[in-house]
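My structure is below; once you've seen it, I'll send some questions.
The other protein chains are all here in position, but one chain of the complex has been omitted.
Going in written order, the chains are labelled A, B and C, and every chain counts its residues from 1.
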Amino acid sequence: MALSDDLRDLYQQVILDHSKSPRNHGQLTDCVHVHGDNPTCGDEIDMYVKFNDEGGIADIKFDGQGCAISQASASMMTIKVKGSRRDKAMAMLKDFRSVVTGEGSVQDEDALGELILLEGVQKFPQRVKCAMLGWRALEQAMQESAKES
Amino acid sequence: MALSDDLRDLYQQVILDHSKSPRNHGQLTDCVHVHGDNPTCGDEIDMYVKFNDEGGIADIKFDGQGCAISQASASMMTIKVKGSRRDKAMAMLKDFRSVVTGEGSVQDEDALGELILLEGVQKFPQRVKCAMLGWRALEQAMQESAKES
Amino acid sequence: MTDLSHLRVDFPILHQQVHGEPLVYFDNAASSQKPRQVIAELTRYYELDNANVHRGLYELSNRATDSFEAARKKVACFIGAGSADEVIFTRGTTESINLVAQVWAAQFLKAGDVILYTGMEHHSNLVPWQLAARRTGAVLKHIPVLDDGTLDLTLLDLLLTEQAKLFACVHVSNSLGTINPVRELCAKARALGVTTLIDGAQAAGHLPVNVRDIGCDFYAFSGHKMCAPTGIGVLYGKAEVLAKMEPWHGGGEMIESVTLEASTYKAAPHRFEAGTPDIAGVIGLGAAIDYLESVGIEKIHQHGQELTAYAMQCLAELPGIRLLGPQGDRASLAAFALACAHPHDLVEFANTHGLALRGGHHCTQPLMKRFKVPGTSRASFYFYNTAAEVDRMMDILHRAVTFFS
Partner (left out) sequence: MTDLSHLRVDFPILHQQVHGEPLVYFDNAASSQKPRQVIAELTRYYELDNANVHRGLYELSNRATDSFEAARKKVACFIGAGSADEVIFTRGTTESINLVAQVWAAQFLKAGDVILYTGMEHHSNLVPWQLAARRTGAVLKHIPVLDDGTLDLTLLDLLLTEQAKLFACVHVSNSLGTINPVRELCAKARALGVTTLIDGAQAAGHLPVNVRDIGCDFYAFSGHKMCAPTGIGVLYGKAEVLAKMEPWHGGGEMIESVTLEASTYKAAPHRFEAGTPDIAGVIGLGAAIDYLESVGIEKIHQHGQELTAYAMQCLAELPGIRLLGPQGDRASLAAFALACAHPHDLVEFANTHGLALRGGHHCTQPLMKRFKVPGTSRASFYFYNTAAEVDRMMDILHRAVTFFS
């Protein structure tokens, strides 16, 4: 029955809530737009990011369809990174990857806030790519904005 | 030990003798020339046939390289078909195929003469195509001569 | 209901616990399980007869070659081919289709010719034609799918014309369960001189298949979906059509004579089977056919229809469910979307209770777009599945609805 507990961990109330009512859902104009997908699953995400002059994240919204994990992860992410400096967002990305894969050490757990709840993904290695879907799109958006400037 | 007996049957002295000193070995000019081969084995034969006006076999020689069975069969065949009428040669071809495959019935055993010795091939189905190599070439030569006339 | 549960003893894999609960394997459309008779035949072959085929003159090689070619005859019989020479062994449906999309298409398609397929094709019957179209300049068209999961045949006269040089169509849809009227479609195509390829991945071993009755030029299927080992499949090709086709791969077994500059080739089927074949796989496929025939394809089909009808009826009662595919005559699978849970979440939940479902696009992305779903959950059955297993599935799905709502 251990796996059922793990499952409960994976789909905690907060996570289901985010997946059903994702925050920062929608689109932005005049922004960097990245489309990300998970070919194996068919999950898709559109990430819209506005950067400020220093490369920090001024505004962010997302759109698309996917499983509870990918939706909740993206929703929680947008809350946390909105208004962040570039290096801060990068650090969170790195830390979050450690949280879901269980590899490497987390530098600043506090910064992740409730994103820590996605730790349950560790027990479901197939879902790591779901949890990372939004983050990978953000990473790409940051790379593109860096190239432009 | 039954198979050893079969093997002795397959390679009777007469057969080995024909394979070592094939009769009607060589080439002819002004004749129908057919090249036959056994792609799986690499056996090759060149059959040279002169037809008379009625389509009978006036002269025949062969050349090439192959196993004892294919060489002996071709050698014995040339002796038997040389001077034969077309329909007679065709009948022998059919009878000989029955002898080596064991399928169908032999119409005129006497006509085949010592070719009957190749009956041992029945026990070695993989060698049927060896025994038939020269005959298939003859068959093709007869078809070509029929087309021409 | 037709009960074939006595056959479950033949399938060792079914008798295991997964996460503390009995395994319920409902992903048969992706791959079937193997009876001990097939596994035993592989072992027998490797322990007694193993040798390379066609080129040996010794006992083991003769035995291997005999079993190998006997399996080809079994396949020919199984699908009603005119001769064993019409049976080409491949890795599976995908390779079979690619063979045609490379060799036949390169020879017979030119710019502007139409390749017609349908909106419910598996990626394996779409992408090869897209690649062929890019190479030849042929144009791609498709027959759309109606809301009930059947083909929109009102457009057939418009689409299936003499301009269409090839018509590729799935026999049984792996995403909808639709059984397409391939016989009628091929008859119409034939009348227009259009070459036909039927993707039988979900049909062979599930319902009676007779390629001469269907009247197709090519028929492709996979062994692993019908009790045979992985890595073996078949391309049936009509003798007249194969006779005109150039070789595909070059190598051993397919040649007649080779020089350092050029070569000549054998006739079909060996022409298309370069290199050492999957000998054990072919012999295993023969054993699988023996097994299926001992059960009876008609019985397997009937069982599948009954079990699916029962599952569809149970599923319909789930709150927020949307069932895809036709209602009446259909193949043995049920695909659905639940309002409360994305397929991946549902399948993950099911797995924690030992239930193997598949969630996703099922290699039919265009069809998912057509039905405006990100993916579906799918339960697909084979003759060893039971109504009791469907009941267990329903119990688990009800719990999932509670969990995710």
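In this text, a contact is a pair of C-beta atoms (placed from the backbone, for glycine too) under 8 Å apart; a residue touches a chain by one contact, two chains touch by 3 or more.
Quantities reported herein were computed from a predicted structural model and do not represent experimental measurements.
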| item | value |
| --- | --- |
| Residue of C:S5, C:Q130 or C:Q302 in touch with the missing chain, whole complex considered | C:Q130 |
| Candidate in contact with the missing chain, chosen from C:T94, C:T178, C:T196 or C:Q305 | C:T94 |
| Residue of C:H19, C:R183 or C:H398 touching the missing chain in the full complex | C:H19 |
| Contact set of chain C toward the excluded chain (per top definition) | 12-13, 16, 18-19, 23, 25, 27, 30-31, 33-34, 38-39, 42-43, 46-52, 55-61, 91-95, 97-98, 101-102, 119, 122-124, 126-131, 140, 142, 222, 224, 229-232, 247-252, 254-255, 257-263, 274-281, 344, 347-348, 350-351, 354-360, 363, 365-366, 369 |
| Chain not shown, touching residues in chain B | 1, 3-4, 6-7, 10-11, 16, 40-44, 65-69, 71, 124, 127, 130 |
| Residue ranges of chain A at the interface with the undisplayed chain | 37, 39-40, 126 |
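Please note the rule applied: only the chains that are shown with their structure count from here on.
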| item | value |
| --- | --- |
| Centre-to-centre distance between chain B and chain A (centres being mean Cα positions), rounded to whole Å | 80 |
| Distance from chain C to chain B - Cα centre to Cα centre, in angstrom | 47 |
| Centroid spacing, where centroids are CA-atom means, of chain A and chain C in whole angstrom | 38 |
| For chain A, residues that touch 2 or more chains besides their own | none |
| For chain C, residues that touch 2 or more chains besides their own | none |
